[in-house]
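All protein chains but one are shown in place.
Up next is chain A:
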Amino acid sequence: MVGAPYSGEVTTTESSSGVEELASVVIRFAGDSGDGMQLTGDRFTQESAVFGNDIATLPNFPAEIRAPQGTLPGVSSFQLHLADHDILTPGDTPDVLVAMNPAALKVNLGDLRRGGTIIVDTHDFTDRNLSKAGYASNPLEDGSLDDYVVHAIDLTGMTVASVEEFDLGRKDAARSKNMFALGLVSWMYGRETDTTAAFISARFAAAPDVRDANIAALTAGYNFGETTEAFGVRYEIGPAPMRTGTYRSITGNLALAYGIVASGVTSGLPVFLGSYPITPASDILHELSKHKRFGVTTFQAEDEIAGIGAALGASFGGALGFTTTSGPGVSLKSETIGLAVMLELPLVVVCVQRGGPSTGLPTKTEQADLLQAMFGRNGEAPVPIVAPQSPADCFDAALEAARIAVTYRTPVILLSDGYLANGSEPWLVPDVEALPAIEPRFATAPQNGDGPFQPYARDAATLARPWAVPGVAGLEHRIGGLEKADGSGDISYDPDNHDLMVRLRQEKVDRVAQDVGPTFVDDPDGDARVLVIGWGSSFGPIGAACRAVRASGISVAQAHLRHLNPFPADLGDVLQRYDRVLVPEMNLGQLRMLLRAKYLVDAVGHNRMRGLPLHVDELVEVITTLEKETR
């Protein structure tokens, strides 16, 4: 029985019809990396989203494409939190675990809520597979799962039986077991399988046998739930109240790619993406490659450096240049980012952060590239930095990065991360007409009539220099990495000029703050003594933790930074208003260091580098303890 689920915010009502109403549930699908768990989770997400639940997801997979079958490192999982109310995280502890083999059970059991439900495919619980997973005895028989509600079912066997009529070998037949599992879970939670059937039809249109087998397995799984008495009860999670409008489910990487496409439309500029494949950013390259119709050129470069170099060359020519990468790629691009700072040309560098240093944890999340984004260049090379706070927010963050880049003629770094990239949530599809316009304002003539063109003369408000693209007669000019004379842009080694130019470049970036509104502080009680401040994907866990703390009767304020450089103009004042400032981060305290340095505030950190989102329960404890210290 699925009892009191996640974070105690939920009531369970049992009705006489064998249907229990739940406020939310966290389900984790886990299997071998070849078992199709990502697809299964993705489809259940889609079914739940279309049903109207609020959703948050956490895919988790190994860096190896196909790690040895049945082993612990080969386990891939997809966690999904669905609710009848507004939720912020994929959940700390699953209520339900679907485990397709012994290794999946072994790896994920520790996370499962005690008393939670386990649906397990018994087919692979052979001596050989048990020993591969490190089990000395069969956990289905030795009593070690007594604290859980276990449904041990031969999912594979039933799948093979359900697809008998199709012309498939046994191995191929068994491959549909993920759809059988999905059908069963769909029945348990009253989800329609129509959209998944339509999805399968489209995806396997070219292979009718595979298509039909998958649909048959899906239906068989659903029917098994209905006919067997093993489950006894179904669960119902009603739709979540949401703002009116049209919604879809979207991952961070997809939203980011759409934001890039949209920035081309709202600026009227051709988009050029120079990129080199790297996990977890490659999906943005893949997605943008589909959208040539919007004037988007994608260039898969020979290396990270060429990716950004080509993007900068395209920007010089009047396109909107983007490069997408992860932390190791940013390291390689550093010199070119410095050149872009010197050239003062628009450029957006998207860093989808992953665990580091070096190759680190390619498929896991972290937010440890903030200081690299701030300082990872030679000389004084300030770069504006923006960060999205949720998967759907990646769309707005991309538009904001492009706006700053074009308005201030500067490279901008956008810091997403692996969790945002692959996680998904409902997205209120924006009205295209309402998207903010981006104004390129190309230079068309020298500033002083017939006088020589001044490529480094500046706009009074933004300090931006003219964007003068080749092809315009009378604006021929040379730019480069050597220091420029103020105004003329000629090479200058003059000491005072260099001092001035260093300050001007900094001042220009500082002025980005003039377009940024005041820091939004969520303090519903108005008397909080502790401020929790974060950035990036930790918004969800921090927000959920603050809600839980408030539910226990303790006031706490939350602020979350979209702009990491420059900070909002009022941030120093905001920080001073609280007795204690807590900065939870998936790093050793990078934002905390910046806040302490700039505002002399004695901020404390909560820092975890586990390759996973911060745990809400841990955060609740940290906030509560800190709050008690203020009394």
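Going forward, a contact is a pair of C-beta atoms (placed from the backbone, for glycine too) under 8 Å apart; a residue touches a chain by one contact, two chains touch by 3 or more; residues count from 1.
As a convention for this text, contacts and distances are computed from a predicted model.
*Asks:* So one subunit is absent here. Using its UniProt record, which name fits best from "2-oxoacid:ferredoxin oxidoreductase subunit beta", "sn-glycerol-3-phosphate ABC transporter ATP-binding protein UgpC", "Cytochrome c553" or "ATP synthase subunit b"?
*Replies:* "2-oxoacid:ferredoxin oxidoreductase subunit beta"
*Asks:* Which listed residue (A:56, A:237, A:319 or A:350) would be found touching the missing chain in the intact complex?
*Replies:* A:319
*Asks:* With the full complex in mind, choose from A:127, A:146, A:229 or A:433 the residue touching the hidden chain.
*Replies:* With A:127, A:146, A:229 or A:433 as choices, the missing chain is touched by A:433.
*Asks:* Hey, which of A:161, A:482, A:551 or A:600 is the one touching the hidden chain?
*Replies:* Hidden-chain contact among the options goes to A:482.
*Asks:* Which one touches the absent chain: A:72, A:242 or A:569?
*Replies:* A:242
*Asks:* Could you please point out the chain A residues that touch the chain left off the display?
*Replies:* 46, 49-52, 195, 242-249, 258, 261-262, 265, 270, 272, 274, 291-295, 297, 299, 301-303, 305-306, 309-319, 321, 335-336, 338-339, 343, 429-433, 452, 470-482, 490-491
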